[in-house]
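Shown here: the complex without one of its protein chains, the others still in place.
Now for chain A:
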Amino acid sequence: MNQDLKALLVRLSPQLIALASILLLIFMMFPSFFNIGIQNGRLYGSLIDVLNRGAPVALIAIGMTLVIATKGIDLSVGAVIAITGAVAASSAVAGNSLAYTIVLALGTGLLCGLWNGALVALLGIQPIIATLVLMVAGRGIAQLITEGAILTFNDEGLIFFGSGSLAFLPMPVVIWVVFGLLVALVVRRTALGMLVEAIGINRRASMLSGVRTSVLLMAVYALSGLSAAIAGVIVAADIRGADANNAGLWLELDAILAVVVGGNSLLGGRFSILGSLIGAMIIQAVNTGILLSGFPPEFNLIIKAAIIVVILMIQSPRAATLLEFFRKAPESVKERT
């Protein structure tokens, strides 16, 4: 177990170092950054805010990690957030019970995920294109549900998911941490995670060796839909309304970025949910840092682009062979002498 932990730390060390240095950088500019106080029975502070604001991206990144591990991609999560937010809001406005509302919203998300999964697994359509359909149509569907308006609601139970707190922590933080641990445990303590990686490395080979690839792919996309649904409920609960146009806009790109920053390859195969979660926090820390430092928030985009380029350089197969070349060279020299 201790060795496992050590291996995990080594694997995640680039992400942890990046996160720590960003936090340190912000701390040097704003010494009050790490101040945490308790008000109204919950923790307050910039650090908590990073955890709280990063909840939607972190949640989506959990599902996205598994989808990307199968060599796929899910572009529809932003639209699914809009749809499930609209479903939750309209159900709350209609006066349905909280449990019914939640089940309805999560069920809708699952359904969206299954739709994507069916296109990818059963019809064999490329994931980018298959999920593009829902990405394009999804916001239209969400607007159909809200009838073009921003639906606001006052259901205390639903609002609790956005701004309530449990054990001193804001509710969104509790949700993404628990959901992330749950999914990580399920895929890592069973063979599921390995099978998902097998699909990502070679779908045909894993099918021939008896892995039920279609079922697994469907399940992975369904999970992505479910995580987007949870994020959708949180986003809607946070603003106490459903905004079909802007809820979750471009969040899919942030989630993909979080997964890539978390050290997962876009080409599928090995994955780390913990890495993606740290990746999501890195992105949110950068966001918060820029907001605090008074730069226009638009600078975020340039920094994100820079992050992608740096990661591309590191992940590129060409760079890897170069590195290998320089590493191998001295050894072979040694052998000869």
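Here is the rule we go by: a contact is a pair of C-beta atoms (placed from the backbone, for glycine too) under 8 Å apart; a residue touches a chain by one contact, two chains touch by 3 or more; residues count from 1.
One rule holds for everything that comes next: contacts and distances are computed from a predicted model.
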{"item": "Listed names \"SigE family RNA polymerase sigma factor\", \"Citrate lyase alpha chain\", \"Sugar ABC transporter permease YjfF\" or \"Ion-translocating oxidoreductase complex subunit A\", matching UniProt entry of the absent chain", "value": "\"Sugar ABC transporter permease YjfF\""}
{"item": "Residue among A:L166, A:L182, A:L208 or A:L301 touching the omitted chain", "value": "A:L301"}
{"item": "Residue among A:A121, A:I141 or A:L251 touching the omitted chain", "value": "A:I141"}
{"item": "Option touching the unshown chain, where A:L23, A:L43, A:V57 or A:I73 are the choices", "value": "A:I73"}
{"item": "Identified contact with the non-displayed chain, of A:A130, A:L158 or A:L251", "value": "A:A130"}
{"item": "Hidden partner chain, touching residue among A:L169, A:I201, A:L266 or A:L292", "value": "A:L266"}
{"item": "Residues of chain A in contact with the chain not shown", "value": "73, 119, 123-126, 128-130, 132-141, 143-144, 148, 244, 253, 256-257, 260, 266-267, 296, 298-305, 308-309, 312-313, 315-319"}
